[in-house]
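Heads up, this is only part of the complex; the chains shown haven't been moved.
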Amino acid sequence: MQVTLKDIASIINGKVFGNSELIVSNIAPIENAKSGDISFVANKKYLKYLADTKATAVIIDNFSESYNVAQIVVENPYLAYAKLLTKFTYTPTTFIGVSEKAYLSDSVLIKNRDLVSIFPFVYISENVEIGERTIIHSNVFIGKNVKIGSNCIIHPNVSIYKDCIIKNSVTVHSGTVIGSDGYGYARDGEQHFKIPQIGNVVIEDDVEIGANCTIDRAALNSTIINRGVKIDNLVHIAHNVEIGQNSLIIAQVGISGSSKIGDNVILAGQVGVAGHLKIGNNVIVGAQSGIGRSIDDGSVVSGSPAINHSQWLKWAVKYQDLPELIKRVSKLEKLVSGEKNV
Amino acid sequence: MQVTLKDIASIINGKVFGNSELIVSNIAPIENAKSGDISFVANKKYLKYLADTKATAVIIDNFSESYNVAQIVVENPYLAYAKLLTKFTYTPTTFIGVSEKAYLSDSVLIKNRDLVSIFPFVYISENVEIGERTIIHSNVFIGKNVKIGSNCIIHPNVSIYKDCIIKNSVTVHSGTVIGSDGYGYARDGEQHFKIPQIGNVVIEDDVEIGANCTIDRAALNSTIINRGVKIDNLVHIAHNVEIGQNSLIIAQVGISGSSKIGDNVILAGQVGVAGHLKIGNNVIVGAQSGIGRSIDDGSVVSGSPAINHSQWLKWAVKYQDLPELIKRVSKLEKLVSGEKNV
């Protein structure tokens, strides 16, 4: 990478303040950027590094005369950085075709065997369909009747159970399990009688799923992850859950059976959602919260059980005062009863 | 499936109210059942769908004249539904024998090679024994001296470390790890000296273990999962834990070393149990609770740290009032001290 600021500005639709012929050769974080680097400030708390930065240029949302560094001003510096990085780290994919060391059932349907990569030790069951430009890394298991679209990346050691549907441009990271049985048993005296889990999982376009997640198949019908959802690592999604478009599910979240999560929702790390609930659109749930009731559109909640986030913030800074408060109340009671007894 | 209500009633030991010669061809949830479907109501909150359902028949625990749908009355509709679904989704297993693409050590002992399925890319170490009608899916690892009984299903990408014992009719879902080293170190100055973990894991009959769980081997002796236990996904069970019969361990629970969980216990999602504790029989622990002390038989607890559940419920609806309460107490203090100073 050897690019002028002028060219960068044209890629990210920005305006250069400074010498637009300067050349940068690397993208680096502002804290340790060197001469020749371009960096970015997407968060006010990093502005403090600008005075002394050795970076050749910085992407920022407002020009400031106070800094001695060339600036490229854009509306969203983080997005501009992401696009720039994507452009300069892009390498065209070479497809390896179907490895002789993979096992494919005879009935597997691959649209174009030259335009896929199926690595050694992949096991693909009967009647599976795989689209173009899809990569299945080593040691992946794909069950019967699974359909995987085009431009997907299935990382090593993923398991996809029978009947699941994965559409286009979906990435699944290593160790994730899609379509394992939902957790359903009926009491039969002292014992638990297994409810057959005969539904599937449907994953729509542009979904990314992190490592070691588990997404259970529906009991009947489908567990559904809608378009554009991004799931972090070690997330559990139970049977018959549906997650709305573009929602963000952060690491170690657990969502219980049949709950419906709206569009553009954020569930922060380690959140738990009970079963059969409805979380509205644009809801934000703080880390470690416990959701035991349905939540209206646009709500911001925290705590276990979750309450209004601003109310939770007030509690959070005060809860340690409870033991002292109890003493204060006891003292008041003595005072007041003493007065009454006078 | 094309069955008369009369035949269904005889399968699930129920009584038909309506035309027992009606034929149903599908099982569907009550919310979206169509003509020709049989459905069930196991939860009062779904009764509202009965007035307008298009289902041909419904399984229910009490006959009601108010609904226009044929009814089959049983004691436990959910169990009846489970048994019906099991009967109609049952397909006899065809065993593939031992795949040539699997690796089996010479000393592996398989009772009947025609009555097992061992899929490609399975690795089976020395002195392993495998019973009849057991299925080992692709990419599974089985360590030395492991014994697996009959009628087991080991899903893809499972790892079972050496010396572990899995009895009969056990199902293990993908990605689960059984017998990894317990987490044990002795301080040696600044460093941690590893305690050899030389025990094993024993899993009794009729246990089902979800996806991506971890069950550590004992330091000495055995980590034990007793008969009929059902474990959800992403559950962590540490070394030397024992879980009693028919207990239910919901997703993302973590149980620390040497704790003993009783029979028929329910640990709801994301519960944490500290080490060296005893949780009695028939205990129920609410979601996200933290157990830091032993719990008596039959207790119902919630919260972190866990308290009596009914007490926790009272706290849960009031805790957000604490900041306001502090203000009220301050005001009272002023009032009371003011009066005193008058």
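Going in written order, the chains are labelled A and B, and every chain counts its residues from 1.
The rule is simple: a residue touches a chain if its C-beta (ideal position, glycine included) is under 8 Å from a C-beta of that chain, and two chains touch if they have at least 3 such contacts.
Just so you know, these numbers come straight off a predicted model, no measurement behind them.
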- Total copy count of the complex, if 2 are in place? 3
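Basically, only the chains that are shown with their structure count from here on.
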- Where the centres are mean C-alpha positions, what is the separation of chain A from chain B, in Å? 26
- Please name which positions on chain A make contact with chain B in the complex. 103, 121, 123, 139, 141, 157-159, 161, 175-177, 180-181, 183, 185-188, 190-196, 198, 212-214, 216, 220-221, 234, 236, 238, 252, 254, 256, 270, 272, 274, 288, 290, 292, 303-305, 307-308, 311-312, 314-315, 318-319, 321-322, 325, 328-329, 332, 335-336, 339
- Message: For the complex, give me every residue of chain B touching chain A.
- Response: 27-29, 76, 78-79, 81-83, 85-86, 89, 101, 119-121, 137-139, 155-157, 173-175, 206, 208, 210-212, 228, 230, 232-234, 245-246, 248, 250-252, 264, 269-270, 287-288, 304, 316, 319-320, 322-323, 325-326, 329, 332-333, 336, 339-340
